[in-house]
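A protein chain is absent from this complex, but the other protein chains hold their places.
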Amino acid sequence: MRGLIAARVGMGFLTLAVISALLFFATDCLPGDVAAALLGPQATPEALATIRASLRLGEPAGLRYVHWLAAVLHGDFGRSLATGRSVVAMLRPRFQNTLALAGLAAIVAVPLALGLGVAAAMRAGGRLDRAVSTLCLLTISVPEFFIGYLLILLFSVQLGWLPSLAVLHGGMSLAQRLGAITLPTITLVLVVLAHMVRMTRAAILSVMSAPYIEMALLKGLTRGSLVLRHALPNAAAPIIAVVALNLGYLVVGVVVVEVVFVYPGAGQLMVDAVGKRDLPLVQACGLAFAATYVGLNLVADIVAMLVNPRLRRA
Amino acid sequence: MSPPLARREFLRAAALCGAAGAVGGMASLSGCAVPDGGGDTTGMLRIGMAGGSTSDSLDPRTYVDWMPINIGYQLMNGLVEIDAEGRAVPELLESWEPEGDARVWTFKLRQGIVFHNGKSLTPEDVIYSINLHRGRTPSAAQAVVENIVELRKLDATRIQITLAGADAELPATLSDYRLLVVPDGFEDWAHPIGTGGYTLEVFEPGVRCITRKVGGYWKPNAAHVEAIQVLSIGDAIARTNALISGQVDVINRIDGRTADLMRRNPRFQVIRSQTGQYAVFAMNCEAEPYANADIRLALKYAIDRERLLKTVLNGYGTVGNDQPIPPNNPYFAKDLAAHTYDPDKARHHLRKAGRERLDVALDVSDAAFFGALDAAILYQGAAAEAGITLHVRRRPADGYWSAVWMQAPFCGSYSDGRTTVDGALAKAYKSTSASNETRWRRPEFDRLANLARGELDPARRRELYGVCQHMICDDGGALIPLFMDHIEAGSDKVRGWQPSAIYDLMGQRIGERVWLA
Amino acid sequence: MSRSAVVVAIILAAALFAPWLAPYGEAQFVGGVWDPPSVRHLLGTDNLGRDMLTRLIFGARNTVSIAGLATTLAVGLGVALGFLAAALGGWVDALVSRGVEILLSIPVLISALMVLAALGNSLAVLIATIGLLESTRVYTIARAIARTIVVREFVAAARLRGEGLVWVLAREILPNALPALAAETGLRFSFIFLFIASLSFLGLGIQPPAADWGSMVRENAPAINFGLIAPLYPATAIALLTIGVNRLVDRYLAAESRPGAA
Partner (left out) sequence: MSAAGATAGPVLRIEGLSVHSAGGVALVEDVSFELARGEVLGLIGESGAGKSTIGLAALGFARGGCRITAGRILLGGTDLRLLDAEGLRRVRGRRAAYVAQSAAAAFDPAMRLIDQICEGPIRHGLMSRRAAEERAIADFRALDLPNPATFGQRYAHQVSGGQLQRAMAVMAMACGPELLVLDEPTTALDVTTQIEVLAHLKKLIAGSGTAALYISHDLAVVAQIADRLLVLRHGKPVETGSTADLLTRPQTAYARALVAERAGVALAATASAAAPSAAAPVAAASPAALLEVRGLGVHYGRQAAVSDASFTLAPGETLAVIGESGSGKTSLGYAVCGLVPARTGSVSLAGVELAADYAQRSREQLRRLQLVFQLPDVALNPRQTIAAIVGRPVQFYFGMRGPALASRTSELLGLVGLDPAIAGRRPGELSGGQKQRVCIARALAAEPDVLVCDEVTAALDPLIAEEILQLQRRLQERLGLAYLFITHDLATVRRIAHRVLVLWRGRIVAQGATAEILAERRHPYVAKLCAAEPEMRPGWLEEALARRAGTEPSNEFQSAGGN
């Protein structure tokens, strides 16, 4: 098993390298460059030329990438082309915020989803099952930003219980912070809940007709321990996959929630960076997201192997 | 006998594996994920505005969007101010005298002004601050000061500016929001030193900024609130909700419908400024079929401007007549025939151009101007009546100004109000301008525009500018359907809030103007 | 015919016969902005004064057809690669999984802009882009499901007979993976509705004045602030189709999970 993990981690770094190259050349070949983005439409050609010279934008893309890679290998992720500030300094607080929000949402969403999925599977066809399914399907019928608007409209504007702005800053107490990110967290939970609940339910149901489930029933186990101790582990593979997918989404794909709740996350930073063609910043954000995702996938594969002993041989 | 890592424990851990990364994140939630600051909030004016970005900087040379400009005016002062009627009034420059042909100007400096670091204001500071935007500079304001040939200190209180071409309205030109005064040789843009009413306390680009009042501000009747917090809120609905739920006092850029909603509620006030900002569908006069004047006129008659005004702006704007000077501008040519929607006239011009039908594509994105896509769709419907098939091609907002603007033959564009008529004409219509988006180059127009710029006699200048407007309206490649009002809103507690002649939030000087009841 | 089957049938009918059913033209301006429901406009008008009911009907055609094609591509590609990776394992599994990982960790914004810059904007490009990006998610789940089936004896029996890989995947593994895959497909179909809208918002999608439900929710969303329910019509349409399709999947899943079935 350890050899397997080491190989996977090695592959992970290779993947990150490929991602960094892809991000670099993709952003680079998008129309416009950081100079045009910084100066806007009214820029004069001379001003553009000055900036391009100062940022060495003239060099061919390949060379710039090699410079960047060399610097990274020495631990220096470079400075933002737009602001000249260290990319890591810009990214760290925001990425911590993104992880905090994603983490909080995951702590609520994953157990809730598994619980609802198992409950729905246990009483397949019953009232609870139908209610859970309908609620889930409703949440995926509406785009994330609209869920955000509805929550703000209800809790912020009408009831005034919670702030709609999730602007975190040092001066806030923990209670204020939690208050500020309650609505974004609820939005994220609703967004990822449906997929995990439905897949958990389907995976468990497709295992429920197996002979060892009948045997467990004949041993007099409660339906709960029957599903949790016998059905769930055998149905774990697709469930782990869907949880990993949604956790990845919570980290990588949450820009819309940051915009609606004005949450200073890394998603918005990356969107700005791409808009400004600020390559070092795009790289840093991209790699942070990619590393998180590759890590999540690795953990998911390992957990899948631990849960299903037969996979260990494969 | 118990197995090394009971599978049950691991399964429970697996269920929370997603949260493992988060535990680290959670720890940071209580720690200070963002630099400290923002203490006392009594008497603080809270502004929630669009126009912030994570790559903002307080160096005036980089000002493109509105948040840094607003903060700039809190910390520093400009040379000249534009008052509510659009007239150039003194700020750090106390008075000015043009000589003979308005090519050489002498400016007198206001006295007794002190920078936040205690240094008093001298001509060298002004000269240094203007030169920041001249010569080899990354500044976007280079075009504004291009006309300046020489900048000279006459004595301890006066400086002299020599221009390449005469400009009767040089003071108004110097009111540009990028010409802010800093001490001579100043470079530390992370902590700008200015003569403004406030000093910087916290600045997180694209997130928020807090400035605190400095005692003894020279400007009379200004800098009332104790502190100003500016929050960057890009999403319009998020801004509105923030105001309604009382988390901010002032928000900018709301749409016509939200404005109506706000006006019905006594707790809020809506400020509407007509600053000459206009939307434009720019045709490239050097490309087919737009090179033909009749085609251009056909397209101008095929758009229903009234419906655009009602549907897109909900009435908060005025109908445009394909030329950049707004009706409330003293130099507006009142005798211009309006290009009201007339499918038959459009067909008439089509036939003059030798065509029964016309098939063109209009590239557009909401990055061009607010409601650009909706306007294009309405135009598509109206043009169909005139036998013109208009393909609306939606383009990404990202990189719009590099990939679409000045590239696509017919695309959406925008211009914010200019302090001077010449500014408006020079920007997009003079042959020499780099941003002449319609590539409509007429030497005769350039001559008349420059003549008018240098003309000191207002009546003569109005007559010249009138001809210029006729030329653009009849022959130009710019289809300008609407002048768009700036609409902003705030709680009724904010007092002293007036509409402004240029830009929004009182020409971005709201911070030092208003006070809280 | 169960309730959900009826709902799905109605929506498909609307999609098929849109031009004949819709009271007005798809792009026709018929009234003010967000007019309330009236006799002439059963569901009122949208943000540009077009008839909401007409837009919903034409929207059905665009949404269902594009989402249908994109889902087929995504599920077909995802399942095929997922099964191959599970069955062959080794370097094939590593190669494809890492490739999928790369696609998944590049934010959609960049991939969409990259595709747009390279291939321009057409329905085919839109469907291909959605199909490719969504297939990475289907792949992850299909591979996870297949891995548990590949180790079972009846697969060894088939392989021992000399059966080709395609037969093993299609006739031995697929039937046992169908229940869980059906649930995934039902969801993927609904996710794609909104994905069409977000791509259109980026400029890589349906060109105006064509309607699609996801974009209609986005365009009419501001009305909610004025207490108007305009965006709820397209949102309800999406909800009805989503619940209808997934309820049919549940019926299939229940039949499949009866003892003796597995």
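A, B and C label the chains in the order they appear, each numbered from 1.
Here is the rule we go by: a contact is a pair of C-beta atoms (placed from the backbone, for glycine too) under 8 Å apart; a residue touches a chain by one contact, two chains touch by 3 or more.
Keep in mind that this is a model prediction, so the values were computed, not measured.
One of C:39, C:124 or C:160 touches the chain omitted from the figure, and that residue is C:160. Contact residues of chain A toward the unshown chain are 209-212, 214-222, 225, 229-230, 233-234, 236, 307-310.
With the whole complex as reference, residues 152-154, 156-163, 171-172, 175-176, 178, 258-262 of chain C touch the missing chain.
Note that in this section only the chains that are shown with their structure count from here on.
Centre-to-centre spacing of chain B and chain C amounts to 41 Å, using the average Cα coordinate of each chain.
Rounded to whole angstrom, the centroid-to-centroid distance between chain A and chain B, based on C-alpha atoms, equals 36 Å.
The residues of chain B that reach two or more other chains are 237, 241, 398-399, 403, listed in rising order.
Residues of chain A in contact with at least two other chains: 30-31, 149, 153, 240, 244, 274.
Residues of chain A that touch chain B in their complex: 30-33, 36-47, 50-51, 54, 80, 82-83, 90, 93, 96-104, 106-107, 110-111, 114, 149, 152-153, 156-157, 160, 163-165, 167-171, 174, 177-178, 181, 232-233, 236, 240, 243-244, 246-247, 250-251, 259-262, 264, 268-269, 272-278, 292, 295-296, 299-300, 303, 306-307.
For chain B in complex with chain A, the residues that touch the partner chain are 7, 10-11, 14-26, 28-30, 32-39, 48, 53-57, 62, 64-65, 136-140, 142-143, 146, 202, 204-208, 231-235, 237-238, 241-242, 244-248, 398-399, 401-403, 405, 413, 427, 434-435. Residues of chain A touching chain C in their complex: 11, 14-15, 18-19, 22-23, 26-27, 29-31, 124-125, 133-134, 137-138, 140-143, 145-146, 149-150, 153, 194-195, 198-199, 201-203, 205-210, 214, 234, 237-238, 240-242, 244-245, 248, 252-253, 255, 267, 270-271, 274, 282, 286, 289-290, 293-294, 297, 304, 308, 310-311, 313-314.
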